[in-house]
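Here you go, one structure.
One chain of protein is taken out of this complex; the other chains stay put.
Chain nomenclature is as follows: A and B, assigned in order of appearance, with residue numbering initiated at 1 for each chain independently.
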Amino acid sequence: MPDSAPLLRLSEVSVRFGGVSALADVDFCIEKGAVTALIGPNGAGKTTLLGVITGMVAAQHGRVELDGADITALAPHVRARQGVVRTFQNLEVFANMTVLENVMTGRHALVRYGVADSILRTPRFRAGERACREAALEKLEFVGLADKKDILAGELPYGSQRLLEMARAVAAEPRLLLLDEPAAGLNTQETKSLAALIARVRDELGITVGLVEHDMDLVMGISDAVTVLNFGTVLASGDPAQIQANPDVVAAYLGG
Amino acid sequence: MRPWHARNLSRAGLFAVALFMAPLFLPNEYYINILILGAINALIALGLNLLLGYAGQISLGHAAFFGLSAYATAYATTRLGLPIPAGMGLGVALSALVAWLIGMPTLRLKGHYLAMATLGFGIIVNIVMNETVDVTGGPSGFVGIPRLALFGFIFDSDRSYYYLTAGVLALAALFSLNLIDSRVGRALRAIHTSERAAQTAGVDIAGYKLFVFVLSAAFAGVAGVLYAHFLCFVAPSSFGFHFSVQLVVMVVLGGMASVWGAVAGAFFLTALPEALRGFEEVDILIYGAILVSCVMYMPMGMAGAASGLRRRLGRRRGGGAPGAPGSEEGGHAG
Partner (left out) sequence: MLAAAAQYLVSGLTVGATYGLTGLGFTMIFNTTGIINFAQGEFVMLGGMMSVFFRTWLGLDLFSAITLAVLATAVVGAAMERLTIRPIQGASPINLVIATIGVSILIRGAAMLVWGKDTFSLPPFGGTAPIAFAGAAVQPQSLWALAITLALLTALKLFFSTSIHGKAMLACSCQRKAASLMGISVARMSLFSFGLSGFTGAVGGAILAPITMTSYDVGMMLGLKGFAACILGGLGNPFGAAVGGLLIGIMESFGAGYVSSAYKDAFAFVVLLLLLFVRPSGLFGKAGVERV
């Protein structure tokens, strides 16, 4: 039974870059506890929309609400602390840190000690580091990277780096996890594993997932809801079956 | 206490021992001066290393923070008659405060803009030092600064001053190591690698950059007050662009994300003019050559070369990638 209020609601969001309208009057919702996919042809505005949600892109008009609270004015790192975390299409792992350190960094906002504690090595520091490390290891086990914890992130194979970004993101224990083309560059086997992992994130960790993707098998297989974007406006919204049957959507993808 | 928690403490302790034993190897007492100045420079380099190597921000005006605190303590202990500890505190506080004021608008700027802004700031401060003759004594400098005395003990012998400075340096190194090895250090390294990813991890980028900038200015401030009460004389010529560049060279040469590298770079470049005595015409040329060669052939500096060597000798596990400066200091996740 879905909750009545959506976890994320975008209302009348418009974004312009110079003279180009990237998003025009977009309304978009993500329901709590579900996997919602955002699809659309290239240039439709999906990445821009992600940017508006995370606060990395400024909207000229519109509102972003997280669980009823207006977060439109909040800076990206503040939104992250509120529970909106994303992964990146062009991987942005911290290549000069180990796998474990990457995930511990993902947990930054949940670690509660300050500069003085760090310098003086207080008991609060030690407790905080221990808790952080344990939680990070747990998340690495969740994605299956625990055996690689001491390897430098930059040396991991591509598929593992994707998993690492996922682990880093869930380590923050977000309310909303936004995945930006997580299947890009993965083969069929890896994509299947990814689908299973996303399902586990939703079911075992209780995290709501927003997914921007091009891989239709992944999208239709794992999503509970799908929104289609085209030329910066919402074309259609519904469950996967409805979307696949929608003639406008088909037309948009085939061009014309 | 898990072993890795004590690691920084034992390293800093070994460092302190090495520093304390160094004078035994000197041919004569004159070289104690070099050691003292080297330690003072190393203090600044440590702070700049945190800024440049970890947070990835450039400052070409750090000599200004060094000079501001030196003049502040000079003025406070002579004209205002304040006790030396008060003057020193004032000096460090002034550097930190000015850094905070300058940092807030400046740290929003990107790489080369920040470099130019800090450079412009450094030059303005230097011009003011030269022109406000009533306060600073102008180009001929400020004389009559008292030698450092704490709790009634006057550090009038160079040896004693060296031990004090070395102790402060070892402590500062410990602070740096501890800081790097914590969520703060991880946040800094994250900012350096990918600001977007750092943001989504909840890191307040602007806040951390400002924090490191102010901290590095505070390190320079501590160095400045030690300098003023050692030489008992300060002049604007020591706090200009030339010195700011030397500081950057120390950090780059040492290896930009390495605490020990920064220290080594500082001592090396402090000793270099001594070695170049008689070669005054080429000292600027050599500085430039070192900087260029370092960036081209040894981008990870002496520390990088050292850890690369160790790797090739097979003693590092796994073999790190060339672009892994932090692995020496922070990568002990286990």
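The rule is short, and it goes like this: a contact is a pair of C-beta atoms (placed from the backbone, for glycine too) under 8 Å apart; a residue touches a chain by one contact, two chains touch by 3 or more.
This is a predicted model, so every value here is computed, not measured.
Taking the full assembly into account, the omitted chain touches B.
For the chain missing from the display, the contacting residue among B:R108, B:R159 or B:R310 is B:R108, taking the whole complex into account. In the full complex, chain B contacts the hidden chain through residues 52, 56, 58, 60, 105-113, 115-117, 119-121, 123-124, 127-128, 131, 195, 205-206, 209, 241, 245, 248, 252, 256, 281-292, 294-296, 299.
Everything that follows uses one rule, which is that only the chains that are shown with their structure count from here on.
Taken together, the chain B residues at the contact with chain A in this complex read 1-2, 5, 9, 175, 178-179, 181-187, 189-190, 192-194, 196-205, 211, 257, 317-318, 320-321, 323-327, 330-331, 333-334.
Those residues of chain A that touch chain B in the complex are listed here as 54, 56, 75-78, 80-81, 85-86, 88, 92-98, 100-101, 104-109, 111, 113, 115, 117-121, 125-126, 128-129, 132-133, 149-152, 154-155, 168-169, 172.
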